[in-house]
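Only one protein chain is missing; all other protein chains are in place.
Let's turn to subunit A:
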Amino acid sequence: MTDSFPSALTGPSSKERKYDRQLRLWAASGQQALEESRVLLVNSDGPIDKQKTTVSGVVGVETLKNLVLPGIGGFTIVDPASVTESDLGVNFFLEEQSLGKSRAEETCRLLKELNPDVEGTFSTTPIAELLQDTKFLPAFRLVLVSGPVKCSSLDLLCNASRELGIPVLYTHSVGFYSTFSLQLPAEFPIVETHPDPETTQDLRLANPWPELLEAGARVRDLDTLDDHQHGHVPYVLLLLHYLEQWKETHEGNVPSNYKEKTEFREMVRAGARTNNPEGGEENFDEAVAAVLKSLNPFSLRSNIREVFEMEECQKLRADSASFWVIASAVNAFYQMHRVLPLPGSLPDMKAQSADYISLQNIYKSKARKDLEEVTETVRRIEGSFGAKRSPIPEKEIEVFCKNAAHIKLIRGRNIPRIDRDVTVQSSVRMALGIPESLAPISIAFQILDAVVDQLQETGSTVASIDDNETWDKQTQRIIGVLKAEDPEYVDEEVEEQIKNATQELRRTKAGELHNISSLTGGLVAQEALKVLTRQYVPLDNTCIFDGVKSRSEMHRL
């Protein structure tokens, strides 16, 4: 027995201890998903002009840093650039002796030092060449791209990723501005959305099941209870008790509108004993506070209704993802009972511990029963496809049932390109309509992309990213595209804002500020973590940051 002293200090728990502070956010399941993920960073795609200006890729490295620390499985850095003097002043993951060496190799080496659990490789071959090997891309769960890159390379990468269902994050950081967009697969369901606990309470007081009704009925004569007992009846049971009284005088209906609920609340409030030093009872206070939000009859939220109505849910195939199989089974449950499976959790409340536990058990066992029913349906569906499907783990079905009401499905969009996509044009126009909108910054970055693209054209004689003519031409072209449908959308003021934003990019010659790129690396990595853990709702689909105003905005472009 005494031998266990050293083993408890090291051993299998050391990883849990290292990651403890983040396990509190995404639990062991999220951590496992992270550890199974490999991330590709395309940190530059060769020089962007003839003066060999290169994207310094700080935002890419800083993003990766924030993924290596929490322990992704591995990463690959693709970057044909060599380390220059100016890189040293802006990139923390390079050092004096890195000068002149491969930037991919040096940043890979220094990032790997952050976490021995993470495996890292690099390549100095341009991404377009690497993609010729069709086995290259499928190894990754996420692609990060530091812009601007050649339009042709970005297209190759985004198209290939979309086909493989791999999310892409395309990032820009120049001067005080940054922006990034997330391209998700066509359907991206999130089961564990982690909604605010306040909004997730599902007590079913207006739709009680027999065992809960029975527990409520046991609280019959409150007047006979002594003060201690009276002050410790759990508020859930108090509400059930008063609801029965209410129903007697309201034709069996529960309070349904605000006026009735207020009336009902007064009825509950009047039940509290006030002849004590506190002048009231805490359990009654809790009951009164819960009236407005806990008496609503069950209704299906639009997010889950949408999932039920989708073709993937209606028409299962032998190779349907397990998400759709479970969704279909939960839909069957809903069609039968007109409620979703009970999540089964009970909030803390004033109560004697034994009473609390028995009430908790009523909720838990109902949740278990609902889960069993859903699981049975899942197994039946699997059976109908014969041996072609392996059974979905029970745990996965359980997590789905617990979170059913808050499941979210994102329909992935492409990396937005104003000059290509009319829907992007109309969403950009909408975004410009918001007061103090940051959309001009996003437009400026698209102009930067267009400028870089023009410089890369075969036969282009323009030497430098500084070239006024190219900037003016592309600025006018993009503004023209936005004005095409209706010139009203881009008035003089907006045009001025767009030009001012391009000035910031031109002034700094597309160079990064470490602080802005580090901050943006935090924002980007946060979205990457959500995508990789499949927890929390990720960005849909563009975020813009203005470091002058310390403000960010999200737009669906």
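We adopt the following convention: a residue touches a chain if its C-beta (ideal position, glycine included) is under 8 Å from a C-beta of that chain, and two chains touch if they have at least 3 such contacts; residues count from 1.
Here, contacts and distances are computed from a predicted model.
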item	value
Among "Glucosamine-6-phosphate isomerase", "Ras-related GTP-binding protein", "Ubiquitin-activating enzyme E1-like" or "Exosome complex exonuclease RRP44 homolog A", UniProt-listed name of the chain not shown	"Ubiquitin-activating enzyme E1-like"
Touching residue (missing chain; options A:289, A:357, A:463 or A:484)	A:357
Candidate in contact with the missing chain, chosen from A:18, A:50 or A:204	A:18
Of A:77, A:401, A:482 or A:525, the residue in touch with the unshown chain	A:525
For subunit A, residues in touch with the removed chain	1-2, 4-5, 8-9, 11-14, 16-25, 28, 56, 62, 65-66, 69-71, 84-86, 88-90, 92, 95-96, 113-116, 175-176, 226, 228-229, 231-232, 277-278, 282, 347-350, 352-354, 356-357, 360, 434, 507-509, 511-516, 518-523, 525-526, 529, 536, 543, 545, 547, 549-555
